[in-house]
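Of the protein chains in this complex, all but one are displayed in their positions.
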Amino acid sequence: MELVRQNNPLIHCMTNDVVMNFTANGLLAIGASPVMAFSAAETEDMASVADALLLNIGTPSNEGVDSMVLAGKAANRAGKPVIFDPVGVGATPFRNEISKRILNEVDVAVVRGNAGEIAALLGQAGTVKGVDGKINADVKELCLQAAKALRTVVVVTGEVDAVSNGEQLVAVANGHEWLTKVVGTGCLLGGVIAAYAAVQPNSLVDAAVEALAFYGVCAEQAYEQTKKEGIGSFQQTFLNELGNMTDEKAAALKRVEQIC
Amino acid sequence: MELVRQNNPLIHCMTNDVVMNFTANGLLAIGASPVMAFSAAETEDMASVADALLLNIGTPSNEGVDSMVLAGKAANRAGKPVIFDPVGVGATPFRNEISKRILNEVDVAVVRGNAGEIAALLGQAGTVKGVDGKINADVKELCLQAAKALRTVVVVTGEVDAVSNGEQLVAVANGHEWLTKVVGTGCLLGGVIAAYAAVQPNSLVDAAVEALAFYGVCAEQAYEQTKKEGIGSFQQTFLNELGNMTDEKAAALKRVEQIC
Partner (left out) sequence: MELVRQNNPLIHCMTNDVVMNFTANGLLAIGASPVMAFSAAETEDMASVADALLLNIGTPSNEGVDSMVLAGKAANRAGKPVIFDPVGVGATPFRNEISKRILNEVDVAVVRGNAGEIAALLGQAGTVKGVDGKINADVKELCLQAAKALRTVVVVTGEVDAVSNGEQLVAVANGHEWLTKVVGTGCLLGGVIAAYAAVQPNSLVDAAVEALAFYGVCAEQAYEQTKKEGIGSFQQTFLNELGNMTDEKAAALKRVEQIC
């Protein structure tokens, strides 16, 4: 967290139309600098100067994916981590194709999705339990298996989150279900992981785990302050917490379990 | 309301760029699941699996309208209600053409607009009083007339709202003028009507009237809590109310008049 605030990494967000504003405000809150650029006319230039790239297919188009692939390759050439958030993969054939294309053509550092999305990436849609985010043995196994199959760090978010690089497997229990009542909290999490990855690119599992714990603690604190008011207040207070949270407080409240 | 919370309908929103985030958060607040998909590459697939489709032309483009028509036809084939919000029709020739095209090619279940927009749909722009939303005899008549001409349920929103299917005519007096001070409250209302229509597709007048009363009561309650603070606070508290309001409270405070 302090590392993000000190280094103020520039995060090139190619994210969906619904969550751009919230993503940018969340990244500003934690001390990162968001920049959005989508046109193929500039996306390589922007990805080259940024410290990390976020690819999120929440409102996909053919043109947009072409741009994402260009940006992803440019980030790869520049040695910057690429975070991929396959929003809604499994819901339409188009999102399946796009996701396959991005994973084939771009060297992705971290993939983040819920259990259903990660299962869909592996072609297992419909067979996996825990699609609603409830982690169980299957989902931990899914995370490990996906990390091996995709040869990347995989983050499966849900009631408990799982992180794996194919060898290590870590569970993070922080968070609050009200996060599911505010649009874009999953997408912003992808951006926060990108910011953590930008400042510690050589320990991506640690980066993802710290990002998840930090994010989850902020949600828990925001819920405590707003549970009598409602989710409109929660959304705003969550941004307050993202800006005010310290490493010390997050460390004291984190619930992280190293599984293997 | 409880029906929406219990059934958690999936609302495919093809809405404008300005209000996507607010629409999604409002739908989450009432217990619906918003999904946005715009590309012709997937819009039919998404409309087929969703429980209702919202078409809103607030920031129109030729490509976008092609996609909307594809989605609308897919929703029609799947028997799912299509809600059409002709934002700004009458303001430019392009919006007039688009609106005509959508009404011609898609079987629309509910049209929602202010008096000026509904009049423009009938080719009466400039002749109708009450364009600012103040309902009067003309506007009630307009609603009834539009419902007959368009052969659909029509919702005219304003100081008092009117709903008609060409035979019934109902007025809803709930609401607050501060709604006009927050962008996208009309557009979100279209989404809320879509959610109500999704769970009671065979009684669309009732669905629209309940949605309007519920929405208006939430606005009244939010205003009472924030009138000394301002419209920034109102916006957030309105989301709180959308999430917290019960059917009982809304029923006790609703101001609905069955006219015919």
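Labels for the chains are A and B, by order of writing; each one numbers its residues from 1.
Everything below uses one rule, namely that a contact is a pair of C-beta atoms (placed from the backbone, for glycine too) under 8 Å apart; a residue touches a chain by one contact, two chains touch by 3 or more.
Predicted model only: the values in this text are computed from it and were never measured.
Here one chain is not drawn; of B:E2, B:E167 or B:E229, the residue touching it is B:E229. Annotation: of A:N62, A:S203 or A:N244, A:N244 touches the absent chain (contact as defined above). Within the whole complex, the absent chain has one touching residue among B:L3, B:V18 or B:A149, and that is B:V18. Residue positions on subunit B in contact with the hidden chain: 16-19, 21-22, 58-62, 88, 91-95, 180-184, 229-233, 235-236, in rising order.
Annotation for subunit A: contacts to the undisplayed chain at residues 17, 20-21, 24-25, 28-29, 34-39, 41-42, 45-46, 49, 235-244.
What we mean here is this: only the chains that are shown with their structure count from here on.
Taking each chain's centre as the average of its CA atoms, subunit A and subunit B sit 33 Å apart.
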